[in-house]
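Can you keep this structure in mind? I'll have questions shortly.
Apart from one protein chain that is not included, each protein chain of the complex appears where it belongs.
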Amino acid sequence: MGDVLILGEVKEGSLNIRTLELLGGGKKLADDLGVGLSVLLMGDAVSAVAEQAASYGPDRVYKLEHPLLKGFCADLWLASLEQACKKINPKIVLLNHSLIGMELGPRLACRLNTRLTTDCIDLSIDSEDGLLLRTKPVSGGNAISVFKCPGEPQLATVRGKVFDPAEAAGGKGEIVDMVPEIDESMIKVESIKVVEEEIVALDKADVVISGGAGLGDEDGFEILQDLSKALNKSFGNVMIGCTRVAVDKGWISSDHQVGLTGTMISPDIYVAVGISGAIQHLVGMIQSKKIIAINTDSGCNMFNVADYGIVEDYEKVVPALVKRLEELS
Amino acid sequence: MKELGIIVCAKQIPDPEAPLSDVSVNAENMEVVVDAPPVISPFDENALEVALQIKEELGAKVTVLSMGKKVSDTVLRKSLAAGADELILLQDDAFEKLDSHSIASALAGAIRKIGEFDLVLTGRQAGDWDSGQVGLILGEILGLPCISLAREIKIEDGSVLVKKNISEGYEQVRAKMPALVTVSNEVGELRYISRTKMLKMLRGVGSIPSWSAEDLGVSLETLEKMGIMVLSSPPNMGRDCQFIEGTPDEIADKLAAVFKSLR
Partner (left out) sequence: MTPYRNTFWQIENVWFFYALAALATGIFLAGMVAHICVWKKSARSLEVSFSWEALKRTILDTLLGRRVLLGEIAAGIMHLFLFWGFLSLLIGTAILCVHEWFFPFLKGTIYIVFSLTMEVGGIMFLVGIIWALIRRYIQRVPRLERRLEDALVPVLLLLVALSGFILEGLRLASHHPVWGVWSFVGGWMSAPFSAVTAEALYPYLWWGHVLLSLCFIAVIPFTKLFHIVGSPASIYFQGSGKPVTLDAEEETGEFDLGDSIFFDACMRCGRCVEVCPSAGAGEPFSPRDFVQAMHRDLWQEHSPLGDIRFLSRGEKIEVDDKFWYCTTCRACLEVCPIYGAAFEAVMKKRASAVEDGTNVPKLMNQTLEKLFRYDNPWESSKKNRGAWAEGMGLVDLAKRDAEVDLCYFVGCTTSFDDTAQGIALSFSKILQSAGINFGILGKKEPCCGDIARRAGELGLFVEQKEKCLDLFDKYDITDVVTSSPHCFHTFQNEYPDAPFRARHYTLVLRELIADGKLRFKNGVEAVITYHDPCYLGRYNRIFDEPREIIRSIPGVRLVEMAHYGADSLCCGGGGGRMWQELDGEVKMSHVRIMEAEASGAQILVTACPLCRIMLEDACKVAGLNESLRVMDLNELVLQALEV
């Protein structure tokens, strides 16, 4: 049919924000190509979510329900997705660059004998041949590359916050039921247990206060914590982030890490304390709406990307700021 | 019980630690030029460390595969100095700028040529193109159980037990070997290799086997290049920084006002 097909991800019974973004981005590509937009949902019970997806105005919502699709088992999800793609024959398939997308993407590409580009930050259609132009940061963010690959479907995983999320539309897409042909024998990797850890969901934060090597020691994070508490009163979700160096030094756990091998974030306010601004860190936070940098080294790279800069010792400024914020509240 | 066979795929890349001033983009040749000596990609080093730990615990033969147009013997010998048993270089002019699928096919050819193995380990992604595909595609081509983003790997009764990263924490999974696992940095950094060990390995006799595309039985037509259309420096991320000056208290006042305005 030559649709643009996106794989939906469900969180707590509804489509997650990343899926809405894909819907938004997918819609544009579909319009450019003059084809339809479809959403594919997998799970043991996804009827309600399928209804929700339909309300965002795609042309079709493919619903793959199967008891074995409960939870995420890569082998079964992959098999189902492969079968669905072969039936639907989409022109473009988009996945989130989430842990699920990162795992399914390459394997799906191999099975469909097509080429994937991961972690795209922009997608467009080459008007000449209708192929997907996939823009992706490479070399740790030191360069941006645009790839074009042959094969069908055109396959990409997309980084979060690249597209604006779709708005609920009046139109209602058709819900198509599909039954994946899967059974337990397809499970090559058996799940034994899932252990939930308290993970800092940095990408959910409205304000992130990050510390780097310039903090001097792990006690520095206590000062940042004070600021976090003070800001909490007037801003929703304030969290503590850090650079890789701070993790390497053992000052803070790695789930706080912002950047290429940590979390990619774009909060409303990003406060960088004692961070020099290595590229691997910058790529993770550069999308922040406002950036405030505090560093004693006036020449450091962080000031080049910041909206506000303070060249002063954070151990003086931050406590004073905390005091001031508390007085104001 | 026969000895475990572990294959580690390790890529040579320019040092990702190089400071910004040493990195430039050559748009014409579509290359990122890093003025720093090459290293083994950090996640691949993590994979090698896991392999060595398994070797120490259970005994295993660790074979390192490294592929490229030209692979530096001196860089990759580090893996031998660290304790790998065998290093095989996959070198061919045709291996330049290949796409992930073609790299995986060539690696698969090499692994089939090696024959017996129980575990293939790769890094979760390489530090040059940050694609994160080769490992999983390789697993698919070889028809192996694939596990991605491992933070801990154990071997038990012919199975590999892995703690893999998931968004909520980690998932404990198990797969029958042979299997393929992509490794994340949580498994731990590659052990330190002293200069004496390294020198011994560099001066040590014995040349490193090098296989070409032909040796691997890979026909050149099936190898596809990465379809790079444009390579550019990242857009100027710079913003006009407004510096807030004064005594700490004055700065605090002004900053508090900034926060208020952003609320």
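Some notes on this structure:
Here the chain labels run A and B in written order, and each chain numbers its own residues starting at 1.
Everything below uses one rule, namely that contacts are C-beta pairs under 8 Å (C-beta built on N, C-alpha and C of every residue); 3 or more make two chains touch, one makes a residue touch a chain.
Not measured: the values here are computed from a predicted model.
Listed by label, the shown chains that the missing chain touches in the whole complex are A, B.
Considering the whole complex, the residue from B:D15, B:E86, B:E152 or B:E186 that touches the absent chain is B:D15. Residue B:L199 is the one among B:A27, B:L199 or B:A257 that touches the chain missing from this view.
The residue touching the chain not shown here, chosen from B:E3, B:E57, B:D93 or B:E189, is B:E189.
On the side of subunit B, touch with the chain left out of the figure occurs at residues 15, 17-19, 21-22, 35-37, 39, 82, 189, 191-199. Against the chain not displayed here, subunit A makes contact via residues 216-218, 248-251, 297, 313, 315.
Heads up, the rule we're going with is that only the chains that are shown with their structure count from here on.
Residues 72, 74-75, 98-99, 102-103, 105-107, 109-111, 115-119, 133, 136-150, 188-197, 199, 231, 234-235, 254, 260-261, 268-269, 278-280, 282-283, 286, 290-293, 301, 303-312, 316-317, 320-321, 323-325, 328 of subunit A are the ones touching subunit B in the complex.
Put simply, subunit B touches subunit A in their complex at residues 16, 19-20, 23, 25, 30, 32, 34, 99-101, 104, 127-137, 139-141, 144-149, 161, 165-176, 179, 185-186, 224, 226-235, 237-245, 248-249, 251-253, 255-256, 258-260, 262-263.
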